[in-house]
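The structure under discussion appears below in the form of structure tokens.
One protein chain omitted, others in place.
After this line comes chain A, so read on.
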Amino acid sequence: MRLTCTVNGTEQQVDDVWEGESLLYVLRERMGLPGSKNACEQGECGSCTVYLDGLPVCACLVAAGQAEGREVGTVEGLAAPGELHPVQQAFLDAGAVQCGFCTPGLLVATDDLLARARAEGRTPADAEIREALAGNLCRCTGYEKILDAVRLAADRTAGDAR
């Protein structure tokens, strides 16, 4: 089947999509956007986290056809090409990246958390950070540095408009 949706602000159209295919497969294998990672294909790890109509979801659990006409946002769309988003910069500065496999999902989940907190004019408390990232697993860095990165990004972007 044919799938048309908006990805990172640009309309994309792909053909020969298998009806049982996930949005994650379409992004990685058909649209050339390998940022979102495939680790578990069962919603457990969060490395495939993307925005679907503005909400973070596991792309591996979205049937491709369910994205028809919808807006998808991936890690590739966080910053302009060649630039780093403040959340990406904070992850680098805090040493929150080792193999980097979990990082794209964490970046999207963190971006969502900070945007929601900013909209309410605050930075998230630690408990809220843990809750927001509960669906993202990292098997090498350890969560302390990841929490450091999220706090750093929150402080650096606190004054930004949404």
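The rule we apply is simple: a contact is a pair of C-beta atoms (placed from the backbone, for glycine too) under 8 Å apart; a residue touches a chain by one contact, two chains touch by 3 or more; residues count from 1.
Operating definition for what follows: contacts and distances are computed from a predicted model.
The listed choices are "Quinol oxidase subunit 3", "CO or xanthine dehydrogenase, FAD-binding subunit", "RNA polymerase subunit sigma" or "Nickel transport system permease protein"; the UniProt protein name belonging to the chain that is not shown reads "CO or xanthine dehydrogenase, FAD-binding subunit".
Note on the undisplayed chain: of the listed residues A:75, A:132 or A:150, the one touching it is A:132.
Here the missing chain is touched by one residue of A:8, A:22 or A:88, and it is A:22. Residues of chain A that touch the chain left out of the display are 1, 18-20, 22, 41-44, 46, 49, 55-58, 60-63, 65-66, 68, 109, 131-132, 134-136.
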